[in-house]
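One protein chain is absent from this view; the other protein chains keep their places.
Naming follows writing order (A, B and C), and every chain is counted from residue 1.
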């Protein structure tokens, strides 16, 4: 296998990135989509994907965002936004919900990140700023719980530094937990053997590798 | 308070003993009745006692034994005998059922015993015979779980030795867990200060004390 | 035996200064707002409050915080767009904060209710939230030793409850309620629909009556 270079185009837009993540979720998988950008992945799952969504506030079989009359204050997602219920759904309390996550029963969890390290460490809960009020929510539970953790983020911060780093400098959410990293410029697979580049978008492998401090291999 | 001596009568019969235990269960209490003789306590609870029975195989609000058409193979007690369901009952799985017990939510558990020690140690699961196959069931969970553990047994073994002992010689079920001991000849309250005799049946306090190796006090 | 009450103030009677109070809800779903308002009136202070968040806007838990009655918050996610009351108290050093991962928060209360003395949990291992905690490698994976969180009081909201105290919830409003009910010495539930004993299907009861000490019938309060 080799890296697929999508050239003659720019980096992935936010919706395009969500579509690429959706494409890689196996049919029939049980999936938790984190708050924010990961939530948009749901909009790109094919109607017949058979994917079943978990929301850690106590539901399996979550449907799309609720609109108009569908809005029910008792039916919200982890981002506290109103959602809907699909046939075959089930509800459970928080201890059971996180048992489902922590116990490794979900196939994929998709999260955002500030930084991901070469060995798959994740930093996504705290900027480390001295005056920041720490708030973790379910981030640490999700990071270590699912069989596979996908992260989606922009590859470079606004200051141009890569967010795929040799070692995270932000406070950690979980160790060696990220298996795939989806960014606007490239898709990385992380594992014990290091980082491989599965695809690039609007940039070639060599240029990408040159811009990273983390050694990467062709996929 | 002093020991109530019921003289001019013999020791309590099995049904009488069950009635005395039933008398001492507070109104509205949540109660688990162990397999065997403790089960018969239910028959002596007043109709308006408000006592709610727990069976550790996953039910709160257990009713009397099922008869005739009431028998349902899916509705049994911990002794695997068919029982009935009362209004306000609920079902739960084994982990939740034993969480309810272990977490100290039940007011009283009534158990049988081979031996009870002066400090409330309980031996009721194993005779210690070298060829016996060990089998504990829920005995250890029940022994340490309820707010109060009542034991009912005959006070003396067939060989005449008392089953209220300085130290249990049979393998232990739980340490310092028995709060009250109901026997055919006397009712004992056990606590950090030792053993007091609340009532005697067909025997006076002094004669009883003389027949025991455990020091007892008037109640 | 469960008391069925219609007066919120009566429902909160006896909560003592220094209590640990578990407060249900995730967002507004399952939030026992009537009971929180009654707790504010009740006046207990020096409280430790355990809840997923640390209050929103100026009402409910935020109002309890603003009234200066909370010494410490134990929660997973205090910082929100509208958590200005907590934020102000925290930055002023006027409130303690213990941040606990959301699943560990639930599991620690479950342990309290289930009589588990402590448990080894993989969540948070190697992160700042594990600092100072005992850790152990089990089956090649790092775990953090976590202790139960037991409440003196739990305030929860349920959809329906019968007069024995059995409760059912509605959709994701179930969240922390069933766990907190098991973890507190005194569990008080505000219930929208109080029904007769026998009206709830025994197969569907989520919180068995043994866990519920007082029910506040919120519909009866409205009618009065």
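Quick notes on this structure:
Criterion: a residue touches a chain if its C-beta (ideal position, glycine included) is under 8 Å from a C-beta of that chain, and two chains touch if they have at least 3 such contacts.
What you see is a predicted model; the values in this text were computed from it and never measured.
Contact with the omitted chain, checked across C:21, C:168, C:191 or C:216, is made by C:168. From the options B:76, B:162, B:181 or B:214, the residue with contact to the chain not on display is B:76. Considering the whole complex, the residue from A:100, A:172 or A:216 that touches the absent chain is A:100. One chain is missing from the display, and on chain B it is touched by residues 55-59, 72-77, 80, 85, 91-95, 97-99, 101-102, 126, 131-141, 144-145, 171-175. The chain not displayed touches chain C at residues 107, 111, 114-122, 136, 138-139, 141, 143, 147, 168-171, 201-204. Along chain A, the points of touch with the absent chain fall at residues 27-28, 30, 50, 52, 54, 59-61, 85, 87-92, 98-106, 145.
The rule is short, and it goes like this: only the chains that are shown with their structure count from here on.
Common neighbours of chain B and chain C: there are none. Our note on geometry: chain A versus chain C, Cα centroid distance of 30 Å, whole angstroms.
For this pair, chain A with chain B, the centres built from the Cα atoms lie 55 Å apart. Residue numbers of chain C whose C-beta contacts span two or more other chains: 110.
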